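Report on the following structure.
Missing here is one protein chain; the remaining ones are kept as they sit in the complex.
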Amino acid sequence: MITLNHYLVLSGLLFGIGLVGVLKRKNLLMLFFATEIMLNAVNIGFTAISNHYGDLSGQMFAFFIIAIAASEVAVGLGLLVLMYKRKTSVNLDTLTTMKG
Amino acid sequence: MSEHILSILVFFPLVAGLLGILVDKDSIRPYAITVAGIEFLLSLWLWSEFDMSFAGMQFIESVPLIDQFGISYTLGVDGISLFLIIMTTFVTFISLGSLTITNRVKELMLTVLILELTMVGVFVALDAILFYLFWELSLVPMLYIIGVWGGPNRLYAGIKFFLYTFTGSLIMLVGMLYMAYLYYQATGTWSFSLLEWYRLQLPFDLQLWLFGAFFLGFAIKVPMFPFHTWLPYAHGQAPTIGSVILAAVLLKMGTYGFVRFSLPLFPDASVAFMVPIAVLSIIMIIYTAMVAYAQEDIKQVVAYSSVSHMGVIILGTFALNVEGITGSIFLMISHGIVSGALFLLVGVIYDRRHTKLMSEFGGLASVMPRYATIFGIMMMASVGLPLTIGFVGEFLSLLGFYQQSHMLTLVAGIAIIVGAIYMLSAYKKAFFGNVTKEENKNLPDVNKVELFSLVPLVVLVVVLGLYPKPILDPVDKSVTAMVQLMQAKAVTEDGKNRIANVLVTKEAK
Partner (left out) sequence: MENYLYIALFAPLLGSLTAALFGARPKTLFTGLWTSALLAVSWISSIILFMHVYADPMANTVHVKLIDWISAGSLSIPFGFVVDQVSVTMMIVVTTVSTMVHVYAIGYMSHDKGFNRFFSWLSAFVFSMMVLVMSDNFAGLFIGWEGVGLCSWGLIGFWYHKESASWAANEAFIMNRIADLGMLIGIFLIYWNTGTLQYSEAFAAMGNLDHVLLVTIGAFLFVGAMGKSAQFPLHTWLADAMEGPTPVSALIHAATMVTAGVYLVIRANPLYDMIPEVGYFIASLGAFVAMFAATMALVNRDIKRVIAYSTLSQLGYMFVAAGLGAYWVALFHLMTHAFFKALLFLGAGNVMHAMDDELDPFKMGGLYKVMKPTAILMILASVALAGIYPFAGFFSKDKILEVAFNGDHYILWGVLWVTAGLTAFYSFRLIMLTFFGDERYKKLGFHPHEAYPYMLWAMAPLAVLATIAGFFEHAFIDFVTTLLPTYEFYTHHVEMILIAVTSAIAILGIATAVIIYKNGMLHPKWMERPCYKLLSNQYYIPQLYDTLFSKPYKELSTIFWKQIDLKVVDATVDLVANTFFSAGSSSRGVQSGNLSTMLRWMALGMALLLTFGFIFVVAATLLG
């Protein structure tokens, strides 16, 4: 049987993949991908739990996250394109103007 | 007006200084000298109005500032602080009078006047937070003086001075806050007023911690070994006026703090710490005297000699009897005058030769005889020759401490030997011998501007050496009252035995 735990494990694994991606990736676009993976992993978790307990608020929250993730990516990609035009690179190591 | 004389004394320099911004650049010097002169006359007027027969605080003014925490603007003066105030205003007056700096004079005058505000404030404040406020504020103008008008390494010296002293003061602040908290626990009201704190009897272990906290604040300011290394840099880089005020007044804030705070608030801890502090003082006296002997720069000799003398002052303070503490306060005043004069004298030769290395001098006594004479008198006062002001305080301090420990006083007495060694050696290098350097052959002797400050100092050295009574009497009275308070407050057996019992000795006579 596919129980709640399976879904949570799946969610956890995906979150881990996303986290590793965030930590390791130097390409900004890849960073966005990894962030998306993390967000969607969380979505899976929310939905699974919501289905398990029969409480719809979890799935509603998942909808919110999808919407916000989409808008965030939109803004982020827009900024990325602008930045690429300036620096002709999307490598994180070149973006150090905020050095302390 | 006399009820508010202390507030006037504290704030007049600031107000006059701020008004001085409007004064024209060419007349700023007479303006500032006049302001300092008026301040000095005001302090003399305070002395004349002072009631010599009363041992407690006089001219008390109190205005609550932050009522919930008992922080108030309380000022007061007694025999202990009266002469420190007069010395402060006097030293400021004469050092402004003989100023030879020519760039940015207006800013310098304003800075010195603000410094005077803070210095006088420290000596009259009777509220712990107010005291702390003035204490810390005095660092800023001094830092500015060193940092702007100082020598080549001034930034390092100034920052070291500021941060080092500041750190100690912060620890002292923690102590103050804890003390206020203890007072709240004991009485239920918050208060930072010193006079109220005097009435609080603390248990011995708490006294030890608090004494330690206050000790760090004062010890770095004094400066006590091993916290003294900021002083040679500060003196070496500061301009003459900075050195004079630093040595004459700022160092005394530390020793004054011991007498005003540490001793009456924590009598048992004072007794417990007496021997370690005495050992530190002895190290200060002998070690810095030897270091002074090894110096090649005459200003550094005087700087280290300051530390050496402060050792005797601390020793006198921790004699915990009337003779010793009175001696230490008199020595504070005397050291202010003598080392102020010595730094002014070093400034005289520096203005002419732009060097302070003794190897560059030699034979100056034949070129500048008046200068040599004044320097000789000040040197003898520094060494503690009887009939100069330097002897009275040193004699009383050592005499007082002798009652506590024979051996330690014997070792401390070596002060008179090592003091003579480095002073005579420096004097000989600079003044005796033949004039070997070409540049020294035609140096002008002291001029009127320089004599303006030096002559009153010489007069004071001799007159107060002959007749110290006008100063000793009020100091003696207030100190007797304080020692009585300490004796009554002491909770430990040791404390009761070691602190001089003034009532008994006075009756036995």
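As written, the chains take the letters A and B, and residue 1 is the first residue of each chain.
By definition in this document, contacts are C-beta pairs under 8 Å (C-beta built on N, C-alpha and C of every residue); 3 or more make two chains touch, one makes a residue touch a chain.
All values derive from a computational prediction rather than experimental measurement.
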{"item": "Hidden-chain contact residue, picked from the options B:Leu9, B:Leu84, B:Leu398 or B:Val461", "value": "B:Leu398"}
{"item": "Chain not shown: contacting residue from B:Tyr287, B:Phe343, B:Phe361 or B:Phe375", "value": "B:Tyr287"}
{"item": "Options B:Glu61, B:Glu196, B:Asp473 or B:Asp494, residue touching the unrepresented chain", "value": "B:Asp473"}
{"item": "For subunit A, the residues touching the chain missing from this view", "value": "19, 22-23, 25-26, 31, 92-93, 95-100"}
{"item": "In subunit B, positions touching the absent partner", "value": "160, 163-164, 225-226, 228-230, 287, 290-291, 293-295, 321-323, 326-327, 330, 363, 365-366, 369-370, 373, 380, 385-387, 391-392, 395-396, 398-400, 402-403, 406, 409-410, 413-414, 416-417, 420-421, 424-425, 428, 431-434, 466-469, 472-473, 475-476, 479-480, 500, 502, 505-506, 509"}
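The rule is short, and it goes like this: only the chains that are shown with their structure count from here on.
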{"item": "Separation of mean Cα positions, subunit B and subunit A [Å, integer]", "value": "67"}
